[in-house]
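The complex appears here minus one protein chain, its other protein chains still in place.
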Amino acid sequence: MSEAVSHEDHHDDHDHKPTGIKRWLFSTNHKDIGTMYLVFALIMFFVGGAMAMVIRAELFQPGLQYVDPQFFNSMTTVHALVMIFGALMPAGVGLANWMIPMMIGAPDMAMPRMNNMSFWILPFAATLLIATFFMEGGAPAGGWTMYPPLVLQTGDAFPFLIFAVHFLGISSIMGAINIIATVFNMRAPGMTFMKLPLFVWTWIITAFLLIASMPVLAGAVTMLLTDKFFGTAFFNAAGGGDPVLFQHVFWFFGHPEVYILVLPSFGIISQIIPTFARKPLFGYESMVYATASIAFLSFFVWAHHMFTVGMPLTGELFFMYATMSIAVPTGVKIFNWTATMWKGSMTFETPMLFAIGVLFMFSIGGFSGLMMGITPVDFQYHDTYFIVAHFHYVIVPGIIYGVIGGVYFWLPKWTGNMYDEKLGKLHFWISTISVNVLFFPQHFLGLAGMPRRIPDYNIQFAEWNMISSIGGFVFGLSQLILVWVVIKCVRGGEKATDQVWEGAQGLEWTLSSPPPFHSFTVPPQVTDASAHS
Amino acid sequence: MFVKKLRNFIRGASIPALLLWAGSAFAEYGLNLTRGVTPISREVYDLHMIILYVVTVIGIAVFGVMIWSIFHHRKSKGAVAAQFHHSTAAEITWTIIPIIILVVLAIPATKTLIKMEETGDAEITLKVTGYQWKWKYDYLEDDISFFSSLDERSNSIRKGESEESPEDYENYLLEVDNPVVLPINTKVRILTTAADVIHAWWVPALGWKRDAIPGFINDNWTYIEEPGIYRGQCAELCGRDHGFMPIVLNAVTKEEYEAWKIEMKNKPAEIDGEKLYATHCSACHQSNGQGLPPAFPALAGSPIATGPLAEHLDIVLKGKAGTAMLAYGPQLSNEELAAIITYERNAWGNDTGDEITADDVQAAR
Partner (left out) sequence: MSDSQGAYFIPEPSRWPIVGTLALFVSFIGAAVMLNGSGFGTFIFGIGIAMVIYMFAGWFADVIGESLKGLYSDQVDVSFRWGMGWFILSEVMFFAAFFGALFYARVLSVPWLGGEGAGGIATHEFLWPSFEASWPLDVMPDPANFMVFEEVIPAFGLPAVNTLLLLSSGVTVTFAHWALKKDNRSGLCCWLFATVLLGFTFVACQAYEYYEAYHHMGLTLRSGIYGSTFFMLTGFHGFHVIMGATMLLVILIRSMKGHFSEKHHFAFEGVAWYWHFVDVVWLGLFIFVYWL
């Protein structure tokens, strides 16, 4: 478990950290909890990834080879739920736990006990979800979007699915409240809001999105539960309801959710790029405003996921315009990062490579997103592999890359050891080539007419699927390099300095590497020079 | 077989992907959106191309700047970091320009969208109903109505019951038993709805797809200009066999259409329990009656299919709420139901010897 916090001997005595299993079960320490979050996220990434591998294996060639269609649908459904709720969100919260107190000059999170609970819920919620594979009727297979009436046909797994979502929601809300309280209330003297590192900014905004959207999801799935077991008619036309109502409520959560996932990644690369460009972040203020506008707008675009349900024309127009408008603040961010690199003095260590990967490949995903925002054309794109390509581009090389970049970036700080740069670069290059082989062809598949969520297809789609699957296997395997690098780094290696990177700026780099158990026992005084990165 | 796959694979891999993405000329490889055969579908295609070009150009510009900077402003080349971190002029510029681009894109998109909603004055109304996992077509003016499901050849290939492999069959999973027939150069109103869960009716050549939602009807229209056979698929996850409910649309001249109508009307209703079972029930309960427990119960030897007739009639007529078992009372005629139930009670060793008549079914309704 102790991936990052080892080497007890480096610590000062007054740390008197608890030992044994209790250290982890009862922890009130932001670093230990952060570590647990990150390890959990990594495990879930592999679990979800293994399911993706089943999907890619089945789609390797036409015909049904390995799995039953029902099981295939379970794979897609649970793959998505595990990746989103088990891997990406916990990874973001884990990084927030580790870094936010160090970045704002605080000793710990504002509510350490609640912090512990928001972590420990995750493994138990994941157990509820994954246990459904062994139930009568199989795991949920109605898609991660859980549209009724289909999802109501789930067997015994159904209430477990709903409660797992409730449980995960509780965890996220507690985590978000904690982060807000920490940032609003625990900043060191002199650390004004406009001096906060961008990673902290993106997390405040993410936390707000979480608090405003997760309860809506909880409400939506509660209605599913009562529709199934208590005879309510929310999603049943025969009683005056409407199946589409669920989609509205779900996507009111679902669209902010994708920005919940992506904003922390934006924050991370906003730390990395200036560091390796050795140049201050361009347009700090506009970055903050752009992030806030993205978050604000994200509450008004939800129905772009449901253009084909047959909304009234005015609704479709409204959601088309709103969706298109999100490209503007996102563009501002992309341009600001580019301007940060411009005339810098750049070096390309692994974190920087991953950050640049985000810039390029997130943009590609964003471009296809914009295309799908054009309603009449989305009537063609919707529910095809074009969508699958879109969101994997924004998610895998857009968010996973951000998180991985952050891990490489901060790993020396966490462990006190430098990671293996050669292996890191190898990881980057193999991943980057394979991820494009994996997801780029899916654009063609979608345009050519391959629907998503199908286990078998006509031969006209065969070539690209095979290529995509090969890319998938290579990408999956190459993630083992990451695990190897992390293990190696935790176990030892060249000692890292406190500042670690030549261009690194901010409070976290003034602490020792690894940092003391309680980050800032004496609040540091923040000046203009020691802030901003 | 493997060699063939490998050959296909190499053919695919040797295509310079990036180049082709932007090129419409390669549509025959199935890389780009279908241009379609209706005025709307062509507008949609043009919109798609415009947006694609716009984002490609933006992409080239933005990526170009990034790449330039990556190559020229690197420390190893002795670049010294400038310290600027702000430029109001630049920031305003790169906020305004995207806004302008987006507004320009929105105008034609809005126009097309408005056109797509004009469903009035159609000559023919076709009602499409999605079922797990088949489509039902009702020609409202002509009282023609039939089901359309995956053809037998594809079905046996996908179930591994056939000698053939998917590679041997050009229309694998894209062929049905009864295609839907529409005349060209006619405005057709297409209503979509569903009986059980949400489906989506999608023929790419028409330029749109539309969800089929139980309890609601969506209104669409089309105007096909070229005769031909156009294939599509259900595009909304609808359960186990979502991947196996294709759509085949046969667009014919008006004369052919009239002839087809007469043929359909004169077709004797064929009542064959085994065939009807294969169309309506075997997707879940399987042709061997073994079902797919636990989701779909076996009918062979099942207590209901071998027990009291009343219960059997009841579940088939009324279905079972909250499960995939639909009420077939509204879907099928007494004769058809009688034939199916008779078949079920005598096939696969159920040998009850019962003979159910249409009157029995009527009585149970």
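By letter and in written order, the chains are A and B; residue numbering begins at 1 in each of them.
By our rule, contacts are C-beta pairs under 8 Å (C-beta built on N, C-alpha and C of every residue); 3 or more make two chains touch, one makes a residue touch a chain.
Remember, predicted model here, so these are calculated numbers, not experimental data.
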Of the listed residues A:34, A:241, A:264 or A:280, which contacts the missing chain in the full complex? A:241
Given B:96, B:321 or B:363, the residue that touches the chain left out of view is B:321
Please give every residue of subunit A in contact with the chain that is not shown. 16, 18, 22-23, 25-28, 106-108, 110-114, 116-117, 120-121, 124, 127-128, 156, 159-160, 163-164, 166-167, 170, 173, 176-178, 180-182, 184-186, 211-216, 218-220, 222-223, 225-226, 229-234, 237-242, 244-245, 248-249, 252, 310, 312-313, 518, 521-523
Considering the whole complex, not just the chains shown, which residues of subunit B touch the missing one? 117, 127, 191, 193, 215-219, 321
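Please note the rule applied: only the chains that are shown with their structure count from here on.
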So, in the complex, the side of subunit B touching subunit A is made of residues 5, 8-9, 11-13, 17, 20-21, 30-34, 43-44, 47-48, 51-52, 55, 58-59, 62-63, 65-66, 69-70, 73-76, 79-87, 90-91, 94-95, 98-99, 102, 105-106, 109-110, 112-114, 116-117, 157-160, 165-167, 169-174, 196-198, 200, 202, 204, 207-211, 213-216, 218-219, 232-244, 292, 294-295, 322-324
Which subunit A residues qualify as touching subunit B in the complex? 61-64, 68-70, 73, 136-138, 141-143, 147, 149-150, 152-153, 155, 228, 236-238, 242-244, 277-284, 286, 308-310, 313, 316-317, 320-321, 324-325, 327-328, 331-332, 334-336, 338-348, 356, 359-360, 363-364, 367-368, 370-371, 374-377, 379-380, 382-384, 440-441, 443-444, 447-449, 451-464, 466-467
